[in-house]
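With one protein chain held back, the other chains of the complex are shown just where they sit.
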Amino acid sequence: MKLHHVVKSQQFERKWLEREFFPLTREMEKIANKGGSDILSGKRMITLFYEPSTRTRASFEIAMNLLGGKVVFSTENARQFSSAAKGESLEDTIRILNGYRPDVIVLRYDEEGGAKRATEVSRAPIINAGDGTGQHPTQALLDLYTIQKELGKIAGITIAMVGDLARGRTVRSLSYLLSKFSDVKIYFISPEMAKMKKDIKDYLRRRKVWFKERHDLREIVSKVDVIYQTRTQKERGALSKEREKIKSFCIINRNVLNLMKKGAIIMHPLPHVEEIASEVDLDPRAAYFRQAENGLYTRMALLKIILN
Amino acid sequence: MKLHHVVKSQQFERKWLEREFFPLTREMEKIANKGGSDILSGKRMITLFYEPSTRTRASFEIAMNLLGGKVVFSTENARQFSSAAKGESLEDTIRILNGYRPDVIVLRYDEEGGAKRATEVSRAPIINAGDGTGQHPTQALLDLYTIQKELGKIAGITIAMVGDLARGRTVRSLSYLLSKFSDVKIYFISPEMAKMKKDIKDYLRRRKVWFKERHDLREIVSKVDVIYQTRTQKERGALSKEREKIKSFCIINRNVLNLMKKGAIIMHPLPHVEEIASEVDLDPRAAYFRQAENGLYTRMALLKIILN
Partner (left out) sequence: MKLHHVVKSQQFERKWLEREFFPLTREMEKIANKGGSDILSGKRMITLFYEPSTRTRASFEIAMNLLGGKVVFSTENARQFSSAAKGESLEDTIRILNGYRPDVIVLRYDEEGGAKRATEVSRAPIINAGDGTGQHPTQALLDLYTIQKELGKIAGITIAMVGDLARGRTVRSLSYLLSKFSDVKIYFISPEMAKMKKDIKDYLRRRKVWFKERHDLREIVSKVDVIYQTRTQKERGALSKEREKIKSFCIINRNVLNLMKKGAIIMHPLPHVEEIASEVDLDPRAAYFRQAENGLYTRMALLKIILN
């Protein structure tokens, strides 16, 4: 598998993940521990963000730096500050930036399909760092790597994806990726109004992936290896009634910790707010800060594969 | 001609343009093709933008990077975020930044005369990257270089500057520069309310440059070598009535393409919106993306001249 643009998590093959990507990510962790390398020396990255994201932008820019490459241009709110405010299309912005000779463009766009549109006019590889309610494929890669690293395997696990599944793009991208591994069981836990959308469920059915939908995390928590909690996304229009239900049935607190398997883990794309009680942070099964750190190593690996 | 501050396009001499600047810009294109050089190694740039501009800021910062220099501080909306919000004058900001030892300050200011004011207190060279409705001299340089590169000459050409000529600073700066070349003919095409201002026309008359004012692009398009289209600038207060007229008489679409000379080119400072129909992008005479790319090479050349 030759990687150029990174648009959606479906594009990654299981063989590539297991034989190339995971081993390289482990190697990247060692490189980060040693303080970096210069394998991407002379390579130039542009980060073009139309929507705020400290975590994603920071991890990409620092990944590039740790490998000896340079971030030659960075903007953190292109929607508001760039020529987009004067009416320029995404395609034209990408065309022009290509003229400035980047080796890679990391793009966060605020509408679904932005990354795909960018690839249609870009010579330089585009990495989708999230496009509205669409996908966030590098998040899915770091999520998958975290499961592999924490549990030692992906095939055969049982995972509960929890919360506002209708609007969260991370659970969508992760569902696509998990379907490539055998015997994965998925519980979708959410209030009725925030259920996982039909397209993903149809996709899982076609690939014969076992899944069930439930409303109350506590009912099934003792069976799962991974709780993948998501944030109630005020900024994408979650209703307050729904949020109350999520709070009652989906929150992770001491009660849930008591019901969890000893070897299970809690993941979250972060930032986390009310959906995880603060006492949970100290439990060793809370894997979300380690998961965020894996974002650095997976992005280093991705950059090395694309640019080297 | 020794270059220190770059404030307005009048300051560039024809001889310097033809013998020094254009050849160096061609050389810079080769350096960019080879992935850069280190001739500005150890040099430090500050980019201080009081107004948004993806394109200009990106091309300056990447130009600096390609020559081995560093952007040591960059702000993309100084008006809103810097000490300007606390009432600091531009002069004081420039004085203080000088204390931080930059080798060059690239300044975009939101009021005419900002660059000139900055030069009066700055040891470090100031490059005017646009000052309100004033000038944008590096845009004029890249425009001129584009004409030279695309048509092989500047003297003797006929150019139509089209659209909101009253508010566009690029056409003002370009008019000054073109007046230095012999036998250039200029058509100013705009609605009555958006006509080129008197100061430029007086300047051209004094230098005996041939120019005429017209309302309808289609009348004269078959005679010109260059159509320089401009954007209707909503943010500088163009009226909607005027915009309608510009749309009727100044738009470039398939009809205009059919009337154009075979060897003519269409330029635009970009971003382009409604004033160029999308079908035009695919015509080889649409030179505006190549023009934007020339912005990188001309800014590399300028930085090399100023800093080396």
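Labels for the chains are A and B, by order of writing; each one numbers its residues from 1.
Definition applied: a contact is a pair of C-beta atoms (placed from the backbone, for glycine too) under 8 Å apart; a residue touches a chain by one contact, two chains touch by 3 or more.
Everything numeric in this text was worked out from a predicted model, so none of it was measured.
Asker: Determine which one of B:Gln10, B:Thr75 or B:Thr158 touches the chain that has been left out.
Answerer: B:Thr75
Asker: Can you say which of A:Gly36, A:Gly87 or A:Gly113 touches the chain missing from this structure?
Answerer: A:Gly36
Asker: Contacts of chain B with the missing chain: which residues?
Answerer: Interface with the chain not displayed, on the chain B side: 42, 44, 46, 70, 72-73, 75, 78, 80-88, 92-93, 95-97, 99-102.
Asker: Touching the missing chain, which residues of chain A?
Answerer: On the chain A side, contact with the omitted chain comes from 32, 35-36, 52-55, 57-59, 61-62, 65-66, 76-77, 231, 233-235, 270-273, 289-290, 292-293, 295-296.
In the analysis below, only the chains that are shown with their structure count from here on.
Asker: Between chain A and chain B, how many degrees of rotation does a Cα superposition need? Round to steps of 5.
Answerer: Result for this pair is 120 degrees.
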